[in-house]
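Written out below as structure tokens is the structure these notes cover.
Every protein chain but one is kept in place in this view of the complex.
Right after this comes subunit A.
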Amino acid sequence: MTENGQNRGYIARDRDRQPDAYTPGYKTSVKRSPQAALLSFPTTLSEETSPVFGHGLIGKLDNDLIHNYAKPGESAIGPRIIVYGRLLDETGRGVPGALLEFWQANAGGRYRHKKEGYIAPLDPNFGGCGRLITGEDGSYEFRTIQPGPYPWPNGPNEWRPAHIHFSVFGHGFAQRLITQMYFEGDPLIPLCPIVGVLKSQQAIDDLTAPLDMNRTLPMDARAYKFDIVLRGRRQTYFENRREGL
């Protein structure tokens, strides 16, 4: 698009907010981090477009990890929780119709994966993955069990805080993001080298979901709120208001 067009491209990524590629405290990054500077260009159509995922893709139990892998009449073991929030962009607008995929360990900290050797047992009724498409205002919600912390071979005694992995699509491939959600009050958060790649306490806080007693369902499931922010598009005069204003 030209200068007069509607499309002004995506706001540049704030690299001060994002982890560096080379973070020796997280050992695997040492040989997997590009060493040359990234080459910067403004976004083009190739980054401003993105695949379309229809609501028809999503099955009834896809956003219910307690049941989506369980035998009929059974359910996954562990503390039942609801994770909810909004997918927003940097201009504060909700991002509707976006695909969110999430995966996690079971309540004992064990992933259902061939290469996973942790002694904690598998839960036969827990697969560990789910997906959904965000609503009109970018909101989302899913049910799961609270994952357990787990040990991993980085240092001699390293443990990941409980976390849920998120893969997020927006409306432009420039917004593509994978991140992790942590739980308020987890004492392992400040000890973790993967959390440690984040550059500020603010960045850690932005990935830490608070317990929300107002959304918690009595006698059923506690609720945690997790908003996710994707890169924003440069706005034109007519669109530079926050949604709802």
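For the reader, a short list of remarks on this structure follows.
We take it that a residue touches a chain if its C-beta (ideal position, glycine included) is under 8 Å from a C-beta of that chain, and two chains touch if they have at least 3 such contacts; residues count from 1.
Throughout what follows, contacts and distances are computed from a predicted model.
Its UniProt record calls the unshown chain "Protocatechuate 3,4-dioxygenase subunit alpha", which is the correct pick from "Phosphoribosylformylglycinamidine synthase subunit PurS", "Peptidoglycan D,D-transpeptidase MrdA", "Protocatechuate 3,4-dioxygenase subunit alpha" or "Energy-coupling factor ABC transporter ATP-binding protein".
In the full complex, subunit A makes contact with the omitted chain through residues 1-2, 9-15, 17-21, 23, 26, 28-36, 38-53, 57, 59, 62, 68-69, 88-92, 97, 101-103, 111-116, 127-129, 131, 165, 167, 171-174, 176-180, 194, 197-199, 203, 206-207, 228-232, 242.
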